[in-house]
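Only a single protein chain was left out; the remaining protein chains are all shown in position.
Think of it as A, B and C in the order they're written, each chain with its own count starting at 1.
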Amino acid sequence: MHFASDNSGTVPAQVMDALVNANSGYTMAYGNDELTAKVQSEIRRIFDAPDAQVFLVATGSAANSLALASLCHPWQTVFCSPVAHIHEDECNAPEFFTGGAKLTLVPGDDRMTPQDLRATILGEETRGVHGPGRGPVSITQVTERGNVYDLETLQNLCSVAKEFGLPVHLDGARFANAMVALGCSAADMTWKAGVDVVSFGGTKNGLLGVEAVVYFDPAKAQHFEYLRKRGGHLFSKHRYLAAQMAAYLQNDLWIDLAQQANAACSRLTQGLRKHNRVEIVNDPRANMLFARMPRGWHQAAYSAGASYHLFEGSMDAPDDQPLMARFVCDWAQTSDGIDQFLDLLPAG
Amino acid sequence: MHFASDNSGTVPAQVMDALVNANSGYTMAYGNDELTAKVQSEIRRIFDAPDAQVFLVATGSAANSLALASLCHPWQTVFCSPVAHIHEDECNAPEFFTGGAKLTLVPGDDRMTPQDLRATILGEETRGVHGPGRGPVSITQVTERGNVYDLETLQNLCSVAKEFGLPVHLDGARFANAMVALGCSAADMTWKAGVDVVSFGGTKNGLLGVEAVVYFDPAKAQHFEYLRKRGGHLFSKHRYLAAQMAAYLQNDLWIDLAQQANAACSRLTQGLRKHNRVEIVNDPRANMLFARMPRGWHQAAYSAGASYHLFEGSMDAPDDQPLMARFVCDWAQTSDGIDQFLDLLPAG
Amino acid sequence: MHFASDNSGTVPAQVMDALVNANSGYTMAYGNDELTAKVQSEIRRIFDAPDAQVFLVATGSAANSLALASLCHPWQTVFCSPVAHIHEDECNAPEFFTGGAKLTLVPGDDRMTPQDLRATILGEETRGVHGPGRGPVSITQVTERGNVYDLETLQNLCSVAKEFGLPVHLDGARFANAMVALGCSAADMTWKAGVDVVSFGGTKNGLLGVEAVVYFDPAKAQHFEYLRKRGGHLFSKHRYLAAQMAAYLQNDLWIDLAQQANAACSRLTQGLRKHNRVEIVNDPRANMLFARMPRGWHQAAYSAGASYHLFEGSMDAPDDQPLMARFVCDWAQTSDGIDQFLDLLPAG
Partner (left out) sequence: MHFASDNSGTVPAQVMDALVNANSGYTMAYGNDELTAKVQSEIRRIFDAPDAQVFLVATGSAANSLALASLCHPWQTVFCSPVAHIHEDECNAPEFFTGGAKLTLVPGDDRMTPQDLRATILGEETRGVHGPGRGPVSITQVTERGNVYDLETLQNLCSVAKEFGLPVHLDGARFANAMVALGCSAADMTWKAGVDVVSFGGTKNGLLGVEAVVYFDPAKAQHFEYLRKRGGHLFSKHRYLAAQMAAYLQNDLWIDLAQQANAACSRLTQGLRKHNRVEIVNDPRANMLFARMPRGWHQAAYSAGASYHLFEGSMDAPDDQPLMARFVCDWAQTSDGIDQFLDLLPAG
């Protein structure tokens, strides 16, 4: 009954095996090894993007911040959702890596609408050297609130960015979960929609700690290696990043893992829908569910050992007060674990 | 015959086993897991420093830059050797993380002398708000040129720093190799000598990628967690960093690994000393040897598959021109590999 | 008919005279001159703050950014109005000087309410090392939309900040205009209300370019001189800053100038109120008026040589479309100029 996050569970055996297999002989350091080259090639294949530039880093914050730093002048602003990870959960890393760029929050839902995005960009317009310049648009897919942009919206958001000549970054910490939810290709969800750079997440979907930053426009990648090294994010023993990512991509393991996670979330959602007193808040097509239920139910679940985070309200509330919680299913979530949790809930 | 670096080889089985063993069940993320707590405790024990603050990161540049950023105002300068890794090999990461602090190079050998350090600190003195203020002293042990500071020199360097009220950082990327070479304790080489913060390296001595930043004065650590997170260096799945470090410390594995590496380097040194035309440049008590030998000998070694870096001169030189090379022995270096290399060299 | 800004007009003769008078003999540079000391003393007297630390800089952006940098860690966020100058008109200078801190916009009117401020601070609460930490509250008085916080609101805003242990910065680019509007003392509008640091503006109220940064808590000023010098904002020939500020303070010139500006704005407001088709948008107690009137009226005014900025809408709009404009009265504004403008407007 662990739904706290998709970074608190284990990694699949294939990934561990790959680490062990990579642990043989001498290789060149700093990404100049064959395994890294192979992974770069595989990612180009998966994205159907033969010219893409591919770089590996170990954390999502590094991936996002370095990507934004490569797209943005310090006097510009990044357009993103008010609940974007880059805004709420990275301790000002994007501001740090960009040299002090700003984030402009597009009001509304956690999924930006093209209309709101356009209006917000237009709002940052007329101050020339005085105000921040318009910088990249950063889209999170799956969003922090567990929603998935459909392809058309994604395309429209990118079109708005292009209308103003702005580059588009996709924070794909849960890329695979979104792709599986949409039933589309990696290309559909990125360059075919208009994305210029993607943080292609592995960590939340079964790796120990690897993300790929993928540039579809190689020209935008020209400073990435300097930015990565200067940020202390260039791994010397690069093969151990590459090995994880290689296993992730092999035989579509990454897709299988995301399918497992999404299916678990779907089972959880269906179980909760049976309760009148449970309100499903988001559209849980991927692996995250936000739901409100009475404080007393949370109490019972916590007491029975369930692990997840409240996102609204306080456990000091009255017993029947509905409190919103986040439930994240990782790839290793079992039907038993979910059913065990569902069985804790009273009827009603 | 791989002497290119101690970051191009494998990790010992115990480390891989520890990763596999840690791969079970759910834990709290971001370092709030039991394994991380255990490692922190172990490091306090090893350093005989019950109040030390311990943080794990994945790269040496991160460890050094974050440590310096916690010790330094942006308008100050860090005193270090002209060949310090923080100066030559981190792509201005220290300048980036400190917000633009300067590095002041203490002239002389790669091992700073207390006299030179004092003279250099005195040289940064009289300009008040105009010039950079005096900031931390950073000492590298083992040095980048393969030398080891003896304890007395280390103490004297720290005393000079204390004389001016300056904190001391030790870049211990090869901490274990130095400690083994000196036959001292971890405490002797750090807080007992006057070191305030150490980058306690694991990566170059057999880990996939883990370094610990250890503060002996907890007050100096107060901002570290913010600096680490803001730098994108806080691993969510922290257990996989902790597992490596736990294995490293268990049963003195870290000391065994360093002994193996140092012994290999010693064997290589002894073999090379038999040749009149080979000049040993450094005092190779740890795991790095710098030596000059004729260009033709390098040519022959390269042709036979030996791997190492020239540090001076060019392979376009005449055949009998002495060229300096660096030979690094990692923990997995074998006697056979060394003898195979030595056998390539002609008499003379 | 120049209402474009209070930075496009002249400076009073007293200020020029003071520059000429200061232009005699040798003095110490960098603020170590007698005139600077005298000005610091005068400012302490005016603010009834004998321990205040006082520093001169030449631009408002420098004053604000340096003040914020001294109050804020890079991983924190500054709370301010969505239309604050520090947010909209300083090209990310606050982010630059703070090393990448964030600005969190308190929603609502250009005048923050204590309730909205508290709610916004509470919203930045629970993410520990992940989210930005809570940093200073920055209040603009006169606001960018020409409104004046009454003393009670100012006190309440500061109380909210203190409740969370946050320091308060006051952007007083138009400090004198606000003070005159409120009929209060400089102390009332700053430390007595709970302000820790004020950017005490001179440039918009008749100086060539001087602002004072005044710290009521000297401890908060400890790094200011380094921050100022590192930002290239320490004037060598400091006497010419000090001379301007000395003249500004002498015989209450600064108050006279603000009274003239406010009175001019009041005359303009009264004139406009006579027109049904003019909508006064703000509460113009200081020297700025925001008003909507038909596009055709703007056209006519522009054609007749009036100078001011539209803040909403476009001159391509239909003739009777109301468009909002900003009218700023500087100290040198004449009744004739205002009447000349008012005479241009048709009845209605």
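Everything below uses one rule, namely that contacts are C-beta pairs under 8 Å (C-beta built on N, C-alpha and C of every residue); 3 or more make two chains touch, one makes a residue touch a chain.
Keep in mind that this is a model prediction, so the values were computed, not measured.
**Q** Of A:I43, A:L234, A:A306 or A:V328, which one is in contact with the hidden chain?
**A** Of the listed residues, the one touching the omitted chain is A:L234.
**Q** Among B:M28, B:V129 or B:A300, which residue is in touch with the absent chain?
**A** Within the whole complex, the residue contacting the unshown chain is B:V129.
**Q** Based on the whole complex, identify which of A:E225, A:D256, A:D283 or A:D339 touches the chain you can't see.
**A** Of all options in A:E225, A:D256, A:D283 or A:D339, contact with the hidden chain holds for A:E225.
**Q** For the chain left out of this view, which of B:M16, B:C91 or B:V197 touches it?
**A** Here the residue in touch with the unshown chain is B:C91.
**Q** Using the document's contact rule, name the residues of subunit B that touch the chain not shown here.
**A** Residues of subunit B in contact with the hidden chain: 74-77, 88-92, 95-96, 98-103, 105, 127, 129-132.
**Q** Please output the residues of subunit C touching the missing chain, sorted low to high.
**A** Its contact residues with the unshown chain are 2, 4-5, 7-11, 16, 19-20, 23-29, 57-62, 65-66, 90-93, 96-97, 203-204, 208-209, 226, 229-237, 240, 307.
**Q** Take the complete complex as the reference. Which residues in subunit A touch the chain that isn't displayed?
**A** Per the touch rule, subunit A residues meeting the hidden chain are 30, 73-75, 99-100, 129-130, 133, 223, 225-230, 234.
By our rule, only the chains that are shown with their structure count from here on.
**Q** Can you identify the chain nearest the overall CA centroid, using each chain's own CA centroid?
**A** A
**Q** With chain centres defined as C-alpha means, what is the inter-centre distance between subunit A and subunit C in Å?
**A** 41
**Q** Calculate how many whole Å lie between the centre of subunit B and the centre of subunit C, each centre taken as the average of the chain's C-alpha atoms.
**A** 51
**Q** Among the residues of subunit C, pick out those that touch two or more other chains and give their numbers.
**A** If we look for residues of subunit C contacting two or more partner chains, we find 74-75, 99-100, 129-130.
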